[in-house]
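This is the structure I want to talk about, given as structure tokens.
Of the protein chains in this complex, one is absent; all others appear in place.
The first chain written gets the first letter, and so on, giving A and B; residue counts start at 1 in each chain.
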Amino acid sequence: MVKEVEKAGIPIVQMCNLIPVAKTVGSNRIVPTISIPYPLGDPATPKETQWKLRYSRTKTALLSLTADITEQTVFPV
Amino acid sequence: MKKAVVYINQFFGQIGGEDKADFAPVFKKEKIGPALEFAKNLNAEIIGTVICGDNYMGSNADKAVDEIIELLEGKEFDIFLAGPAFQAGRYGVACGTICKAIKAKYNIPVITSMNVENPGVEMFKKDMYILKGGNIASKMRADVAAMIKLANKILNNEEIGSAQDEGYFGRGIRRQVWREDLKPASERMIEMLLKKIRGEAFETELPIPEPDRVPIAPPIKDLSKARIAILDTGGIVPVDNPDKIQSASATRWGRYNIENIDSLKSGVYKTIHAGFDPAAADADPNVVVPIDVLKTLNKEGVYGSLHPYFYTTVGTGTTQAEAMRMANEMIPYLKEDNVDGVIMVST
């Protein structure tokens, strides 16, 4: 799906935990998440911690869309 | 008896060489050139030969295809054979082009043959049976015989074996088969291991394909004015799953309005993805689709605006073809709303 959106000329960032999977399928912008069942908030942590994590990763994802990249890039978090 | 049409170029159609490569297509009732060879063993009657110049097809493919289809108007045939094209590049591409068009138009089997070096192989191998042929015309008999063998199997409704067994280029379709010797995986594993240890040649049962890449879309220039959309493959839906998205091998997707909400509330949204423990996502759907922080980030002016819908499907077991189709059904909505960038959350 990521590739189709990219092909349509819209920059897309994939937020996921399994970076090797995103790399294999050919996503160009990748922002890591913390797990498969809860990508953006560990239920074992307080709500506030979850919110902070989600806020920072989502912001990283938004900013990644402005990055002028030339190859597949995993953005640091 | 079933009926067949054979396609060949100007050279094998005995029209002429390079100087006749612009020859416009004709349909002849006679069996010409390779068609005579096909006629020997094919379990079908060859009702005629289509001859077309390679350059004619190469420089006006659409026109050539239309003319050929017109020439075949009203003729009944059950199979279409093109070539063999050996290593002749333009001829190979012509065979592939016409076979693909005939298959699309009549939904009948099409077969051609090319050498591995022929550029037509890469272009068309996923669309049809291309037999692995010789590099020069002196391999004509063998190549035609191979095409006949496969054609007869198809005509007789016999099961078609794997690319390796039948000698065609793999079409990118991988299926499970029972080995004839029923040799269990444990024995195959030992054999492969011993060969690998000893440095002997071995054959993996899963060749690693070349990665498929797409060009990188240009970045957003001014995020503070950009319109952002969010997609997920984690199956976040309204609790009644209105679009009946499947929990695995999904063929359906949904889009849900988020204009007037600040967050995805538990009990209003949930996940229907069967591939992971749903507890966390059900308790707080924002951990998959972060609407809460997206709204905040928007208020803070980090980005311009949020597309009023989020888009959902389920990733597990979903075929690439289905994923591609679903994405292409979503994209018009994104384009229509002038979305500048997309976040995809995958689980």
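Everything below uses one rule, namely that a contact is a pair of C-beta atoms (placed from the backbone, for glycine too) under 8 Å apart; a residue touches a chain by one contact, two chains touch by 3 or more.
Basically, contacts and distances are computed from a predicted model.
For the chain that is left out, the UniProt protein name among "ATP synthase epsilon chain", "Spore coat protein CotJB", "Betaine reductase complex component B subunit alpha" or "Phosphocarrier protein" is "Betaine reductase complex component B subunit alpha". Within the complete assembly, B:Met189 is the residue of B:Val116, B:Ile136 or B:Met189 that touches the hidden chain. Of the options B:Asn107, B:Ser138, B:Gln164 or B:Asn260, the residue whose C-beta touches the omitted chain is B:Gln164.
When the whole complex is considered, the residue among B:Glu18, B:Asp66, B:Asp277 or B:Asp337 that touches the unshown chain is B:Asp277. As for the chain not pictured, it touches subunit A at residues 17-21, 23-25, 32, 34-37. Listed by residue number, the positions of subunit B touching the unshown chain are 160, 162-165, 170-179, 182-190, 192-194, 196-197, 202, 204-206, 208-209, 211, 246-249, 251, 274-279, 316-322.
Here is the rule we use: only the chains that are shown with their structure count from here on.
Separating the CA-averaged centres of subunit A and subunit B is a span of 28 Å.
Those residues of subunit B that touch subunit A in the complex are listed here as 211-221, 223, 226, 228, 231, 233-234, 275-281, 283-284, 286-288, 290, 292-294, 296-297, 302-303, 313, 323-324, 326-328, 330-331, 334-335, 339-347. Note for the complex: subunit A touches subunit B at residues 1-18, 21-22, 24, 26, 28, 33, 36-43, 50-51, 54-55, 57-59, 61-63, 65-70.
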